[in-house]
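Just below is one structure, and these are the notes that go with it.
Every protein chain of the complex appears in place save one, which is left out.
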Amino acid sequence: MTVELRHYEALHRMRAFEEAIAAAVVSGEIHGEMHLGLGQEAVALALGELRRPGDAIVSTHRGNLHALAAGVDPVALLAEIIERDGLCHGKGGHMHLFDPRHDFMTTGIVGASAPIAAGYALARRRSEDERIAVAILGDGAMNQGSVAETMNLAILWTLPLVFLVEDNGWGISVAREASCAGRLVGRAEPFGMPAQQCDGRDLDAILAALGTAVDHARERGGPTLVVAEVDRFAGHYEGDTDLYRPAESKRAARAPERDPIGRLRARLADAGAEEEQLDESERRARATVEGWFTAARARPFPDERTAAEGVFA
Amino acid sequence: MTVELRHYEALHRMRAFEEAIAAAVVSGEIHGEMHLGLGQEAVALALGELRRPGDAIVSTHRGNLHALAAGVDPVALLAEIIERDGLCHGKGGHMHLFDPRHDFMTTGIVGASAPIAAGYALARRRSEDERIAVAILGDGAMNQGSVAETMNLAILWTLPLVFLVEDNGWGISVAREASCAGRLVGRAEPFGMPAQQCDGRDLDAILAALGTAVDHARERGGPTLVVAEVDRFAGHYEGDTDLYRPAESKRAARAPERDPIGRLRARLADAGAEEEQLDESERRARATVEGWFTAARARPFPDERTAAEGVFA
Amino acid sequence: MPAAAHRLNGSQIVARTLRAEMERDPSIIVMGEDVAQLGGVFGATRGLLGRFGADRVLDTPISETAFVGAAIGAAQSGLRPVVEIMFVDFIGVCFDQLINEMAKHRYMSGGEQTTGLVVRTAGGCIGAAGQHSQILSATLAHAPGLKVVLPATLRDLQGLLVAALRDPDPVVIIEHKRLLKATAETLAFGAPVEDLDAPEPIEIGRLQRVRDGADLTIVASGFMSQLAWEAAVELERSTGRSVGVVDLRTISPLDRAGLLREAPAAPRMLVVDEDYGAFGVCAEVMAVLAEGLGRDAPLMGRLAPSSPVPASARLESAVVPSAVSIAERAALLLA
Partner (left out) sequence: MPAAAHRLNGSQIVARTLRAEMERDPSIIVMGEDVAQLGGVFGATRGLLGRFGADRVLDTPISETAFVGAAIGAAQSGLRPVVEIMFVDFIGVCFDQLINEMAKHRYMSGGEQTTGLVVRTAGGCIGAAGQHSQILSATLAHAPGLKVVLPATLRDLQGLLVAALRDPDPVVIIEHKRLLKATAETLAFGAPVEDLDAPEPIEIGRLQRVRDGADLTIVASGFMSQLAWEAAVELERSTGRSVGVVDLRTISPLDRAGLLREAPAAPRMLVVDEDYGAFGVCAEVMAVLAEGLGRDAPLMGRLAPSSPVPASARLESAVVPSAVSIAERAALLLA
């Protein structure tokens, strides 16, 4: 299997993963708010490709796919999301995923990922190796003061840190233009931080931009900002009626020439891949995810007697 | 009296004001931390000159002179500072000065002035007149997330707001270079906010820069950042041993060719003012302040029985 | 209840109340994340943008410190801001503006500065785990200077909001998500919502006894009062004991006189809270009674979470009080 075909299958796995979760919300298997990365898979995939063991990733409320990218056990992850005895034994849920073995965590508080990631980076800077940290943020999060504070700190301390912004153009119902003065990629400028903007729907583009940032951090050159333009296919959360966005724009986002999967498929087809081979790839991806789900559903529910335990060690 | 001579006397009043307070700390008349604006008088004077009734000013822990600039009754102000029944009946003290009649307040929390000033500006934007608001900040405060958040908001809402940074190069013991990545004046750039840097020791320079910003706000052009370079003559607070700054640099700051008062005096002398006239001006300023002190000391102490009252209306 | 009103849920009642008050008082402005275009993530500001325009109904960036601070400055300039912090869980990012500024300006100014504004914020459990399920009423009430109210009924949602909009001090209203989504028929108790267009205020700072009972009093607030009522009914049914319910309505300033007045009605008292138990509302209620009544205080117990709220629905229901767990705990006290 070529690298690109492997990527293609991985993108499909991510999509299938999120779609299956969406279905589990509808069926009532999952309660509470659920934020999916549908449409944003290429960024997560690039992150996973560039990640090395020991790198830390601090993600957001929209972090399922980043968890996969970080190497979190998909079955434990899913079990947690479907409220079983999973990655966090039912206590974290999809917004609070913690996997210390993979130096991965998420937070449900907008902007809170940046300072914490800076700490992971600080610890890594002190060591001799090339480990780095990545802070994931949404476009809306860029208006949270924590992010500006952390950018300044990251430059002062030459932290091996990448600020990776998944710019899907919306913070819930508020369009980026209505919430962000100026271009987001410009936010790094005052601190003298290198910054790049790229099309996060295009796997090659995000691989290149993120790769540069990651290399810069590994070489101990300091932090970088990467703003990846993506589309949020679904509502802000599952159940969001999403009427604030024009139907047309939502349709356009899913068009094959824009959809990260559609784009990669077209490129593979251009390069001579067989339709059948690609379909097979997709089927395999979906079967894999189904397998994960089956395994996750076999996990027990968390023990209610432990519910209030574990506040302190 | 020419405008410049009036300015000269006003600068001396401000200096005498702060020096008298310093003495009152030493004598034990004032408890607690005291932050003085010695060396930063020209900025306060310019602010006072440009202020119109109805303009709001939100200042910091180092706000005594800004209160004078805002037109706060100097005796009530002093009475508050020397812990009498003053501007805030002994409850605020020098870090928490409130004078609603002059739309003036200060806060002891670094960075907290910016959001509040934005609210004053928001209310003013809605009215037909030309009233504006000014947020005062130190250089160190520029690293507090509240400031970045407020800059973004101020551009989005086209607020008639001036961010006035008194850049004395230090946040307590930490030099600006050690705490601020990049140039502070650049912090406005990402938001597309006009910004100016000026020599805040030079009355003309700060009058010009601040004047432009104030006009821009009055014309409803939106917010501006003004970074005024100044020197902090004294320690961070009265009693600070201030050993972290090289003695040489502290001496240099007070040299007549740098001191805002010395500079204005030289200019007046060049323009033909008599030494005697200038000395007389200074004497008059000092006498005025002495009079304020005498009046403030005649005020009663606050009534202890009211100490816990007034949490709610 | 008029035909129109009884079908409305809590969010709709909030929106209607804001509308009526904004018609009355042109100084009221509404600001927060998603409040304008969308009308609030719970719909509690729906229709306001269309009616009052972008000058009075403002979407904000996700910058709580900036816009909560801005509400303070605006209030001190004569406006009456209603600022929405989407979930009370997010107060952490703007806590300084809440407790060091908003709460203290009146006191620190020696009474010279008034800061009249309303903070609306959603609280409570809907299966969203540790950072989206909190109440934090005691966190806010512990800081002197904030009034903190927790409506337990639709009528209280309306009347306390009206009172808050006319109060000279900053008032935080913690609106329970389940109440925002509830219609009258789904609630255990509550006065009808009478007049949508000219809503009457309900006094801040007064508790209400909502149910008489001679054997045990349950004291609660917000949505917990609804569950307390359900538990009381169930207890009376199953044990024959008579159980009263006192709804605190206001957490700060706490109605101490009201508590001292109501406590003697029954020899036992269970204090229930959805906010964390330690250093929380239950403790304050118990302390007021212990201090005020000494040996005449009722025998007291409490029920409140001792941990963050877990994600899994099963775990959540083991941590957060329910009608069932309230009844169980009360039965222990009665035994």
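For reference, chains read A, B and C in written order, and residue numbers begin at 1 within each chain.
Here, contacts are C-beta pairs under 8 Å (C-beta built on N, C-alpha and C of every residue); 3 or more make two chains touch, one makes a residue touch a chain.
Nothing here was measured: the structure is a model prediction, and the numbers come from that model.
> Taking the full complex into account, find the residue in B:C180, B:V230 or B:A253 that is in contact with the omitted chain.
B:C180
> Considering the whole complex, which of B:Q40, B:S146, B:N168 or B:S281 touches the chain not shown?
Looking across B:Q40, B:S146, B:N168 or B:S281, the contact with the absent chain belongs to B:S146.
> Given the contact definition stated above, which residue among A:R62, A:H89 or A:R201 touches the chain not shown here?
Of the listed residues, the one touching the omitted chain is A:H89.
> By the contact criterion defined above, which parts of chain A meet the unshown chain? Give residue numbers in ascending order.
Residues of chain A in touch with the missing chain: 56, 58, 87-92, 96, 98-100, 103, 105, 107-109, 112, 114-124, 126, 133, 145-146, 149-150, 152-153, 156-157, 302, 310-313.
> Across the whole complex, list the residues on chain C that are touched by the chain not included here.
Chain C touches the chain not shown through residues 65, 89-93, 95-100, 103-104, 107-108, 129-131, 138-139, 141-145, 252, 254, 276, 278-284, 286-287, 289-291, 294-295, 297, 299-302, 305-308, 310-311.
> With the missing chain put back, which residues of chain B would touch it? List them for me.
Looking at chain B, the ones touching the missing chain are residues 31-33, 80, 83-84, 88, 90-96, 107-111, 140-141, 143-146, 171-174, 178-180, 244, 301-302, 304-311.
By our rule, only the chains that are shown with their structure count from here on.
> So how far apart, in whole Å, are chain B and chain C when each is placed at the average of its C-alpha atoms?
40
> Take the average of all CA coordinates in chain A, do the same for chain C, and state the distance between these two points in whole angstrom.
35
> From the C-alpha centre of chain A to that of chain B, how far is it in Å?
So the centroids are 46 Å from each other.
> Would you mind listing the residues of chain A that make contact with two or more other chains?
Only 143-146, 178-180 qualify.
> Residues of chain C that touch two or more other chains: which are they?
60-61, 63, 65-66
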